[in-house]
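Worksheet: the structure to be examined is printed underneath.
A protein chain is absent from this complex, but the other protein chains hold their places.
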Amino acid sequence: MAGFLARRFGQMLLVIFGVSTLVFFALFIAGDPATLMLPPDATAAEIAAFRHRMGFDAPLLTQYLHYLGKLLHGDFGTSLRFHAPALALVLRHLPATVLLAVTAMGWSTLLGVGLGILAAVRRDRPADTALRLVGLSGQAIPVFWLGLLLILLFSIRLRLLPVGGYGGLRHLVLPALTLGAYAMSTAMRLTRSSLIEALGKDYVRTARAKGMPEPYVVVRHALRNALIPVLTFQALEFASLLGGAVVTETIFSWPGIGRLAIQAIHNRDFPLVQAIVILSALCFTTVNLLVDVAYRWLNPRVRLA
Amino acid sequence: MSARTGAPFRGRPSTRRRLRADIALGPVLLLGLALCFAVGPALWPKSPYATTLLAIYHEPGTAFGQWHPFGTDQLGRDMLARLLLGGRISVAIVLLSGVLAASVGSLLGTISGYFGGLVDAAIMRLADIQLAIPLILSILLVIAILGPGMQNLVLVLGLSGWATYARAARARVLELRELDFLQAARAIGASPGRILRVHLLPNLVPTQVVLMSLDLPRLVVAEASIGFLGMGIQPPEPTLGNLLADGQTAILYAPWMIVFPGLAVCMLVIGFNMTGDWIARRFGA
Partner (left out) sequence: MSRRVFDTRRFSRAASLSARMALLAAALAGACPAVAAGQADRTLVIAEEAGPATLDPCFIRSDAALLDNIFDTLVGRDDTGRLVASVALDWEQTTPLVWTFHLRPGLRFQNGEPLDAAAVAFSLNRILDPALGSPNLSYIRTVAEVSAPGPLTVRIRTSAPDPLLPARMSRYPAYIVPPAYLRRVGNALFGRQPVGSGPYAVTDYAPDDHVDMIANNAYWRATPRIRRVSWRVVPQPTARIGALLTGEADLIDSVPVDAIGLIRRQRDLAIDGLPGSGLTLYLGLRTRQPPLNDVRVRRALSLAIDRSSIVRYILKGYATPTGTQVGPYDFGYQDVPAPAYDPAEARRLLAQAGYPHGFSIRMQVPRRYVKSAEIGQFIAQEFAAIGVAATLQIPDWSVYTQDVPAGRQAPIYMLAWGSTQTLDADAALYPILHSGEPYSQVDLPQLDTLLDAARTTMDTEIRRALYARIQTMVTEQVPLLTLYREDQVFAATRKLIFQPRPDGRIDVFDMAWAP
């Protein structure tokens, strides 16, 4: 286990290093930030002085090493638009994203697993068919379309819930619904199929043969194993959401990482984009690592492979 | 091989009949949409570009002697004509970028699996890096740098999706490598290039096609999201994403503008999903 951990951790560091390098060179291609940061009527001398002060006139390799050195110290540069440390800006927007992602993942897992069990137990009956249709459309509806339809119905027609913004529970409902719909459908489909598979396994048959009540068999024996792939999927989905639910946050004016990222891209605020990309890659790889570890711990068979 | 001649099949007979209906549905839906987008723009007599200022935001029906079954948009353009052309452009982008992603991914995955060692490690870490960057962010960032346009969109959508294909190809190559015919080919001194071209890549096609059909819905939604966020192909050119973006601003007074393009996206995604399942069942596993 220790060897596995060390190897996976090393890989993770390598990936983060790779992402940082990629982003650095991508933004280098993007062009000279001096033209973006200085007023349009800046003189050539002002531009030269500025480039020198910011280190843009140094050789590329020097700039790159300098950049990596700063990253190691947690310095992600300064936002061009807000004249504030990029890291602080990202951290300020993180709680909103985490709140949204946790809520979305929470309801989608609970409901998805619940409906998945129902569908598996009622396999091929009308309830199952209806749920499969729900699952299929849940996976097919693009998030922004769902978001718009929800706004149209609940905010504009019924005036029940706010159109957007950050605040109390009322503000959370629609974005969380929108964001979780896809994961809910997937969780449902996954639960259904892996539970059906598990219900056909020998140990379940044995349990049934021993005369245990069906609900007990389903929950105690089959579900435990069937849930592993579902939770794995939900965890990975959650990891990618930490990078910002870009579209959902944009539609609902939700002040999270995703909206910050879109604004930063539109404003060509590259240090901020850089920080967001690197930090979300960090979140993604960390959760990935945790999932791997948990997987091994939960499922001893993997260890043999 | 078809379901009738006995593909390995578990389950009760009733499921079997049900699935046969399902089998027909995916490809039929997809073919129907493809047909609409392919010949629709030529058959539907209205222009997707012609503006009629008098008929701005006209609901589905007849406006000033013209029949607009899907209504008109913010410049009085016929929404059906724009949807047909937009669907065509979107599907073209999605297919091209899907093929690009599959080709690049297969090639890199094959090289990775065949040569192993350092090459393998390098390519697989590259795939990890690709997967660690949030997809939509990397796409938008590249578009912001390169500028919007059809070629750039295909390029960035294609190149952002190669990692999944590379992983699948690598796994398959690792299996194939141990098989007799490859050992034989190597024994008679075939060059790695030849082995790759003649023996490995053709054998990858089935798995990669299955993977692609399951990956295309992702591309449909990604294209629509980019258009929706205003960074897709420039107007007046319609795409499904551009139409949804137009509709979003008008949702309060012209809801039909988001309904039809949104349904088109859903149908495309369902069509691709079901077709993917269907292909997987018939040729895969």
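Note that the chains take the letters A and B in the order they are written out, and that residue 1 is the start of every chain.
Just so we're on the same page, contacts are C-beta pairs under 8 Å (C-beta built on N, C-alpha and C of every residue); 3 or more make two chains touch, one makes a residue touch a chain.
Nothing here was measured: the structure is a model prediction, and the numbers come from that model.
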Where the complex has a chain not shown, which of A:14, A:163, A:228 or A:294 is the residue touching it?
A:163
Residue of A:51, A:81, A:122 or A:296 touching the missing chain in the full complex:
A:81
Option from A:7, A:70, A:92 or A:205 whose C-beta touches the chain left out:
A:92
Footprint of the hidden chain on subunit A, which residues?
35-36, 38-42, 46, 81-84, 89, 92, 95, 151, 155-156, 159, 161-171, 250-253, 255, 260, 263, 266-268
Write the list of subunit B residues that the hidden chain touches.
49, 51, 53-54, 56-57, 74-75, 144, 230, 234-236, 248-254
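Just so it is clear, only the chains that are shown with their structure count from here on.
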Mind listing the subunit A positions that touch subunit B in their complex?
11, 14-16, 18-19, 22, 26-27, 29-30, 124, 136-137, 139-145, 148-149, 151-152, 156, 240, 243-244, 246-247, 250, 261-262, 265-266, 268, 273, 276-277, 280-281, 284-285
Show which residues of subunit B lie in contact with subunit A when the two form their complex.
12, 14-15, 18, 125-126, 128-129, 131-134, 136-138, 140-142, 144-145, 217, 221, 224-225, 228-229, 244, 247-248, 251-252, 255, 258, 262, 265-267, 269-270, 273-274
